[in-house]
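Here we show just some of the chains, and they stay where they sit in the whole.
Chains here go by letter, A and B, matching the order in which they are written, and residues are numbered from 1 within each.
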Amino acid sequence: MTGLFPEFRYGGDYNPEQWPEEVWDDDVRLMRGAAVTTATVGVFSWARLEPRPGEFDFGWLDRVLAKLDAGGIRVMMATATASPPAWLAVRYPETLPVDERGVRLGFGSRQQYSPNSSVYREHASRLVRAIAERYRGHPAIEAWHVNNELGCHVVHSYDPESVAAFRAWLETRYGTIDELNRAWGTAFWSQRYDSFAEVDAPRAMPSFTNPTHSLDWRRFGSWSLLELYLMERDILREVAPGLPITTNLMGFFPGADYWEWAPELDFISDDAYPDPTDPDAYVTLAAQRDLTRSLGGGRPWLLMEQSPSAVNWRDRNARKQPGQHRAHSFNAVARGADGILHFQWRQAAAGAEKFHAAMVPHGGEHTRIHREARELGAELAELSATDVLGAAVPARVAIVFDWESWWALAQQAVPTRIDYPAVVLEWYAALLRRGVTVDFTRAGADHAGYDIVIAPALQVASRADLDGLAAVADRGAQLVVGYQTGILDRDLHAYLGGYLGGEGSALQHALGVSVEEFAPLAAGQTAVLDDGTTVTDWQEVVQVADAEVVARFATGPVTGGPAITRHGSAWYVATQPDSARLDALIDQILVAAGVDASFPAPVSGVETVVRGSTRFVINHSPDARTVEVAGQQVDLDSFGVARLTA
Amino acid sequence: MTGLFPEFRYGGDYNPEQWPEEVWDDDVRLMRGAAVTTATVGVFSWARLEPRPGEFDFGWLDRVLAKLDAGGIRVMMATATASPPAWLAVRYPETLPVDERGVRLGFGSRQQYSPNSSVYREHASRLVRAIAERYRGHPAIEAWHVNNELGCHVVHSYDPESVAAFRAWLETRYGTIDELNRAWGTAFWSQRYDSFAEVDAPRAMPSFTNPTHSLDWRRFGSWSLLELYLMERDILREVAPGLPITTNLMGFFPGADYWEWAPELDFISDDAYPDPTDPDAYVTLAAQRDLTRSLGGGRPWLLMEQSPSAVNWRDRNARKQPGQHRAHSFNAVARGADGILHFQWRQAAAGAEKFHAAMVPHGGEHTRIHREARELGAELAELSATDVLGAAVPARVAIVFDWESWWALAQQAVPTRIDYPAVVLEWYAALLRRGVTVDFTRAGADHAGYDIVIAPALQVASRADLDGLAAVADRGAQLVVGYQTGILDRDLHAYLGGYLGGEGSALQHALGVSVEEFAPLAAGQTAVLDDGTTVTDWQEVVQVADAEVVARFATGPVTGGPAITRHGSAWYVATQPDSARLDALIDQILVAAGVDASFPAPVSGVETVVRGSTRFVINHSPDARTVEVAGQQVDLDSFGVARLTA
């Protein structure tokens, strides 16, 4: 595997248009001092590049690129389509997004466009073409950055043009209105459609929306945003071929099914903003890195945005403590990043993000934040000489992550509130506590390379998806299935006869169980297993056909019923165990799979992962720590990072 | 009194259009196995019956009815107007309801019509007429079921046609605009109207709405929904006379004043969905049954809908535990139901209610839920041979329940948040704990037959209503008046001079007290009476003219003031006592009235009630219980039901 770039990338979003030109030279001087390799330029420059429709002003950007080039700084060239100018809103109010209550959103923040607006698309295309024509072959540019965080504020618009696009998308998906009626189950509640023209967006309505209608709206939203990316990508490939193209993803983002997107990106890039005050934020962060790597099929990726310290959009925005940002950065590198960029280079003095930290803060260069930025740059430059750059991150464990199950579980009128990413992360966290590296996989993926495959709350799955899981157990690898898996098919129709794919399914056979009834617990209610550990949120009535009952419910509505079962290498977990119980279960499964854990016992606050021939051990707590890792004792300072030979 | 039907009705909503025809025969087979007598058909069939405007398709329904008839299953024939088809929304968007912020709600759930839409009414009428013409005299049908849960999602629409209907309704009510101005007190805040044409719906506005305006909007909403019922009923009576007609009510439903509705129904039917995890849900459930019976003047009624286990619309939907549904069902039978139907027969595989339990669940017939359904069917069939069927439920205690007081107390700009049904249920619960059966009565009703009459928080009342209460005490029966009674007349004008109907009112004389000032307690604040018990929510300054002070406030803003007074058989309660104090007070009142309690001391979780010559004792707790009832010791299993000779 080769690296994304010849050396680690380091730098950030650079918005020189916010500053007078005399600051630009100082920027290049400071970038060089901080070993910055890369600036992302132009993300929010549309109004400056095209101050009036069709009237372009590239002169200032020419000068910016020349200065950067002269300073040896490479450029991620953005397409500037993320935030259209005022004139688009004023001249074409139909481009503004409309919410589900019919309110047309106004101009004055960013991303104020309907993803399905043909007028927006036309103007965005013209802009991208103009930029590509102007800067193709520019020596400073080494990649294209399409739009920005597509859908972060607006996934859907409920305007007429979007509804028309939705209808066309449905017609492509279903072919006939009869097939849509079947898939959506419109015999229920008198919802039958006579033609696609009768279908509307699932706007505000008196009661629960048709679930498949809502799911298709989500699918359509993801597809619409991807279409925006493809539109720009295709122009760039046509006009300025030869450079890789990406758009910055947002990890566990509910607005788009990134499994659909990932194949279209030349490399994966990602934005991540952990909460500095949350001691468990590193778990989610590590998972986001592993998801990002998995989206790219294991190839190196780019951390496009992170903050060197505080953000500005939480209710209370804590700073990162000294060293904490370095720990976050190596968390990315260790998990496959070949570059570490930031939002942003120089902290804005005005505007809605002026309180968001930057590599050059309001206080200037003689500040802790800038000193740490310089040190990190130097350290990354030094690391470029190792085999970490471009190396893979091996994993023997897979966790299935499925956007459609997320969307279905988040609907109204479901058995209980299930926070899908949180349920998935419980499993991830238990493996992380043992230092076991995880890949995320798509439902229906080929799981042949994995020794352990875990499918938590995979509520929505095709029979083929579920058969694929059964096959994991059939070949002797460990299969772990969590509650609320295999309940609904991809049209959201229930599998009849015991769920898990329905009566007589391969998955029921593999697990040796079926599910008769759900018995969700009340919010805050706990129950106890016969081993004394605590469970929350979920119980159910499991019928055992052929399985060992590993644990039973000792309290709660189905006292005496099976809670955890095992049939050969196939495990079924019918509840939400506490972390101690989960640790014990993971231990059992690791042993059964012959997978070695890096930590001999669960560790919190410290992670370890191997990339290339380097083992990273990272302390995410403010206290010094000593841990045993793969047989070695490692001492770590506050937020310390150790690099061992793997 | 004769029964509603020759035997107990048992069964549920049946939606065969959601399933292929091959399932229908299996349905009849299973229904017969479960002793099902009754299927409610067609509730959500409009789009299937009339797939395009004016184009009817009855063939499938003919076949369904034939199969049911052949199987001996009787039919509640629904009019299918509850959920109009997509074509109505698309062709006539003016039929869609508009919320108070002007948002027109969309198609895709159910009940998406403005109750005042003439186009909806025209199409609904045509449909009802077509169904009535098609199926009049059909041997399987034994009753008509109009619409479904009228107003459960949409009571009001703020569209122009609804506003016009509101103006017409106001003109009918008030005759002249001067009279409206007087009633609404429009001299306040410069709200005078010059004509009815100037009056709008109480849509979103800058500050507090005129209270009488809001109250009239509520009255109008209830009247509009009732008009929908009457429209259908009159068509049915005209086209297909001879069968009883009902619509399913929803107990303590805030959207409609069911006292106005009840005389128009040939028999009362009701839907009830208690929360299985709430140990006190049986109290509200029992009260709902008693209200339903009281609406029908004591005649038997039909439980039209309940769930055999979980519902799908709470945040977390617990199942009913084994036996719990039987306890709920006998709670209905004991309190006057002559039939026990469900939503629904077969659990949907798709749509917004697929996670709602049914008599045939996703797991099929070999499941706990279906087994219990069969057992309950058999038990009801056996009970048809007793004198319970059709029998009355005698009560010597009445509690006044008044929708207009509910609506007034729920307004903005009132002395304090008072949850009217909760306050009423405190009294009801204390009587239930002693096994004393209660009727609910309308303010202004003839209370001659009752030994105890309780009026809690009857904030809104006419002088005649209050005089009627005073008359209860005058004839020596026990009258119990709670705080916030007789504060406002039916125009919501305050009674001046001590409230309780105002200076010198019969009620002030009967009670021997008047009220000078309100002194609501803060949320969560408690105070203590001179007997050491605790009170919450409310205190006030009571002036005693001629009454014994039973208890005084020992703490709180009116320390030393009267809290409970008694003048002969007239009691006044100027606060919210805790349940122990309420139990003691009820005990005193029962003794004074000579009413025997079935339980010698308060009992929680177990109820008893007499119907015909049978005394039912029902355990609503998961633990086995032994209780003394009317001098007998009764052992009850978990959720057990005992039937004794009364």
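Everything below uses one rule, namely that contacts are C-beta pairs under 8 Å (C-beta built on N, C-alpha and C of every residue); 3 or more make two chains touch, one makes a residue touch a chain.
Quick caveat, the model's predicted, so the values are computed rather than measured.
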May I ask how many copies the whole complex comprises, since the file places only 2 of them? 3
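The rule is simple: only the chains that are shown with their structure count from here on.
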Report, in whole Å, the distance between the mean C-alpha point of subunit A and the mean C-alpha point of subunit B. 48
If we count contacts the way the header does, which residues on subunit B are in touch with subunit A in the complex? 15, 17-18, 44-48, 51-52, 80, 82-87, 89-90, 97, 99, 101, 103-112, 153-154, 277, 309-310, 312-313, 315-319, 321, 347-355, 361-364, 367-369
Which residues of subunit A touch subunit B in the complex? 101-102, 184-194, 197-213, 412-417, 491-499, 503, 514, 516-523, 541, 557
